Every structure is written in C-alpha cells, then in structure tokens.
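Could you have a look at this structure, given as structure tokens, before my questions?
Here the complex is missing a single protein chain, while all its other protein chains stay put.
So that you can tell them apart, the chains are marked A and B in the order they are listed, and the count of residues begins at 1 in each.
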Amino acid sequence: MKMSEVPGNLKYSKEHEWVRLDDDGLVAVGITDHAQEALGELVYVELPEDGGELAQGDACVVVESVKAASDVYAPISGTLAGTNGALADAPELVNQSPYDKGWLVRLTPANPAELDELMDAEAYRLFLAESAD
Amino acid sequence: MLNVIGVADTEALFDEIPAALRIDGLTGIPAGMDEAAITRLMRVRAEKDGGVVSFIGAGAYEHHIPAVVWDIATRGEFYSAYTPYQAEASQGTLQVIYEYQSMMASLTGLDISNASLYDGATAFAEACLMAVRSNRKCGSRKILVSRSVNPVYRAVARRITAGQGIELVEIDCRDGQTEQAALDKVQDREFAALCLQQPTFLGTLDAVDTLTDRAHAKQMFVIAICNPMSLSILTPPGEWGAAGADIACGEGQPFGIPVSSGGPYFGYMTCRQPVVRQMPGRIVGRTVDVEGKSGFTLTLQAREQHIRRSRATSNICTNQGLMVTAATIYLSVLGADGLQRTALQCHANTKRLVQKLGALDGITVAFEPFFHEAVLQFDRPVGPLIEALARRKILAGYDLSSAYPELGHALLVCATEVRTTEEIDACAAAMKTVMNDPVTA
Partner (left out) sequence: MSEPVIFQLSAPGRRAGGHAPAHPPAADLPERFLRRVAPLLPEVSELQVVRHFTRLSQQNFSIDTHFYPLGSCTMKYNPRICNRLAMLPEFSERHPLGAVEHAQGFLECMYELQDMLKAVTGMTAVSLTPMAGAQGEFAGVAMIRAYHEARGDCDRCEIIVPDAAHGTNPATATMCGCTAVEIPTGPDGDVDLDALRKAVGPRTAGIMLTNPSTLGVFERQITEIAGIVHEAGGLLYYDGANLNAILGRALPGDMGFDVIHINLHKTFSTPHGGGGPGSGAVGVNERLEPFLPVPVVGRDGGRYVWLTETQRPQSIGRLSAFMGNAGILLRAYVYMRLLGAGGMRRVSEFATLNANYLMKILGEAGFDVAFPARRASHEFIVSLKSIARETGITAMDFAKALLDRGFHAPTTYFPQLVPECLLIEPTETEAKEELDAFAAALIDIREQARTAPETIRAAPVSTPVRRLDDVRAVRQLDVAWRDDAGSNG
C-alpha cells in the first residue's frame, strides 16, 4: 500500500483534515493526502460564505468526486476568514497539492486550546496505519 | 436445479421464513386468466368509458399524437431498458434524454434541463425546494405563490415542502393578473422566490416582465410554470424581464403523452447555469470515451440520493424515461413549426368555443386576452350544467367556484386542435338547450 504523505509541521484531525497555524495568527485547513487519494479525482468543491461562525466539527466544505460527495468538518472552532477561490476552476488542485495549493479555508481560531487536541504528524501516521484495511 | 442446490423441493428454499409467517396461498386474489380472457374483460370495461367529447384543460390537454411516437417509444429496447447507470449499454436512452434536455432548455430560454420529474405538480414543489436551497443571498424559507398558479399544484407543493419547514404564502390574483401592488409591499429578502404561471391557470396573460423585475429587485428568484405547448408562441421564461426567470417547470404531458386519466405524465424543470448543482433529478451530459468518441452519461450524480443519502437534494430516484422518450419523438416530428401551428389552432378553437358560448344569454367572457384556455362567467351555478352536459357525453369544462370563489359561477374551458368545428358548435347548442330547460338548468 502506498504510504501517503504526512508533512511534519501540520496538525491532523481524525476526519483526515490538516491544520496549519500561519504567521498572521490565522489557521489554514485542508484535507490530507490520504483523504484526496480515497475520494478520487475531485470535480467540484463547495466552499462556504466568508464571515460565518463555525463550531468544531461543523460541516463546512463539500468535496465532490464523480461518484461521491463528502463533507469536510471544521477541525477547530473559528470564524471564516477566507476560502481558496482557485478551486472554482481547478478543484483538482486538492488532489495534486493537498497541503499547499489545495488548501480549502482559513479561519480565525476561536479557541487556541483546540489546536493542542489535534494529532501531530507521528500520531496521524499511526492513526492511518491502525485504520488500514 | 433442485439437485444442484441440494433440496428436495422449492418449499425448502423458504425455510428461513418463520413458520408462523408462512402462508399456503393468497386469499382475495382471483384465479389467473389467459390473454384472450383479460382482453375481453378490459374491452368491456373500456367501452363503458368511451365516446366523451372534452372541453377541459386545467393541466391536462388532449392533442393529436402522431402514430410514430408510441410505435417507437414502445420498442422493447426503450420500453424494457433500465435507468442508464451502465452508460456503455444505454447510449440510446442517454442520447434521447440529451436531445430532450436540449429541446426543453431552448423552449424555456434557460441554460440547463434535467431529465424530467414525476409530473408538473411535483416539479413545482421541487422548484420551491430548489429556490430555497439556491437563493443563499436571501436565506428565506418562504415562497410567494400567485393565486394564478394551478390550485392543485399549490396544494401539492405545500404538502411536499411542509416537512422541511418551508412556508408557501399566496399573493392575490385579480382579473387574472397577479397583484403588483401586493408584490411591491414585500420586504427585501422576505421571500426566496415568486412563483408565476403563464398563461395563468385561468388562461390569462400575466405581466410577467414587470413582475420578474420587481421580484429580482427584492432578491427573490422567479419560478415560472408554463404549459410547454404555449412556449412555441409566448415569450419563454428565460426572457422574462431584464434577467429572465431563474427556474422554469411545468407539465410535459402536452408533448405526445395521452391524457390517460391523469398519468403517467412527466414534469420538466430547467434552470440557469449557476444554480444547476441544486437542481434535483437526473442530468445527462455529453463526454468522450477512451478512444475519443463522443458519448453520453449521467452526470452531476453527487447531488442524488444514491450518493448523498440523507444530504441529498431530494429523494427522487426516477425520471419518467418512457414519457420523455415519447415527448422527444413528438417534438422531433412536429418541430417548431408544427408546435406553433398546434398551439395556434388550440387558440383558434378555444376562441370559437368562447365566442359561441359567450353569445348565449347568461354567459359572459371573463377576461381577454386569453390563450389556450378561458374563463366564462355564468348567471347560475355551473355544477348542474356540467352534469347535464355530461349526460350528453360532453365534458363542458372545469368548475372554478371552489378554487376561485371571487369569480362567482365560473367555468374554465379549453378546445384543443383535436376538437372539430362541429363538436364545438354542438357543445354550444347543447349548453343553450340545457340553460333554457327549466328542468335541468
């Protein structure tokens, strides 16, 4: 089984989202390499409106492949500060570059402690290995 | 086969059904019949119902259906095919639907059509659900519906949307025209959509351009309900007002589907491109195969129940495939020219009927202009008149008194292109007799 990429500087949720704390204090969110692999080639990404409040665990984005549509959940609570407009014309960016160009949303975190509850890279790798078929 | 399976008889195959639940046979079902016997039976039953001349529309219209339509639509390859999930094995069905979608999009003046829904009433209900989902700028769960819309459609929509907390509010219709003053009073963003029917249920022509512009100014979508036959003559919803309606829907039965006691029909729905992901129903798209050859497949399936399950846009699992096949053949045989002539002949025949009836004492024509259907007002209740004409095997029209009490004693009449001048004149003569007869009137 191909090992999926798990960058060391990010945090991870059990729903296969990654989280990156940026220099400006905002947090970027996307889905992991494992997730994009499982979904297959994306044809559409439904992004939320700016300014909305999200609680941890709220469904905030829908990613759509030909055969499936999946919810992406907010790994932490916060206010939506921006969404990746490039995905409108190129949803495949999520497949090609899930941790970089394929980011989904940016949030102003409501509760910094929630970041500590997320898994680090090592823990996520372990989590993937344990859930493997 | 029993040996291979390893059982003594077929009864053993049902041994997992608890004994208490197993029955020895059905009660209340007659013995089977052979083809000849059932044919005799059905002919006897059919004969009881024949020979009626109909002057009623009200959502179902009798048109001549060219022989070729059902001869081809009932070919086994169309009739007994399944939903085209295995696209390579279903290119016939898929291409027919693509051609149908193209025709409906063009007829309504909008960008995209789905592969059909159950009927006009449910298509309207689904359009209301769609407008609430799509009109995010507005965020309202209320829909404004003109009383000019078919009363049964309003009832069905109310029923279907009730479970999702959506409220349908009515706006009045006076003299066959939606009340603009009432529309002007609504707040910005108060309603997700305004629903208009053109021609109205009463056969009148509403000020759709003005109404569309005013609705858009208040962040409302516009849902247009149109008899598709009329779209051969009238301005299509996509060209209403400055920006056009957002969703068009209605009953597709006039296109090659017999009136057949109310079904099976098909509902059509078309929309502007930006809201296509909120449109329910199947959609066929054109693409290429691995050799670059053009082909067709179901697309945008991620909206549907078999993928989204509880998050689906709707629970719909079917389109009216067979009816759409017939409609596409019908539209191909008639073409734009044939459709236009048919619509104009319906109009001419209705005009003749209205003129003859309106000339009788006690009957006046309620509204003009009208198209395809018209309202006649009477000096006495129409119920008994309808019954008296029914005894003469004439279906006189639709009694409007319960749905539109403000019109008094009123009848909605329609004469399609299949009605002859003799039949129309005979109807007027019969009405005259019945109205003059102190016993039956």
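Just so it is clear, a residue touches a chain if its C-beta (ideal position, glycine included) is under 8 Å from a C-beta of that chain, and two chains touch if they have at least 3 such contacts.
Note that the coordinates shown come from a computational prediction; the quantities given were computed from them, not determined experimentally.
Engineer: In the whole complex, not just what's shown, which of B:131, B:145, B:192 or B:205 touches the removed chain?
Structural biologist: B:205
Engineer: Of the listed residues B:180, B:332, B:401 or B:433, which contacts the missing chain in the full complex?
Structural biologist: The single option touching the absent chain is B:332.
Engineer: Spell out, residue by residue, where the missing chain touches chain A.
Structural biologist: 41, 43-44, 66-67
In this text, only the chains that are shown with their structure count from here on.
Engineer: Measuring from the mean C-alpha position of chain A to the mean C-alpha position of chain B, what distance in angstrom results?
Structural biologist: It comes to 44 Å between the two C-alpha centres.
Engineer: Help me check something: in the complex, which residues belonging to chain B touch chain A?
Structural biologist: 136, 277, 301-303, 307-308, 311
Engineer: With touch defined as at the start, can you tell me which chain A residues reach chain B in the complex?
Structural biologist: 43-44, 46, 49, 64-69, 71
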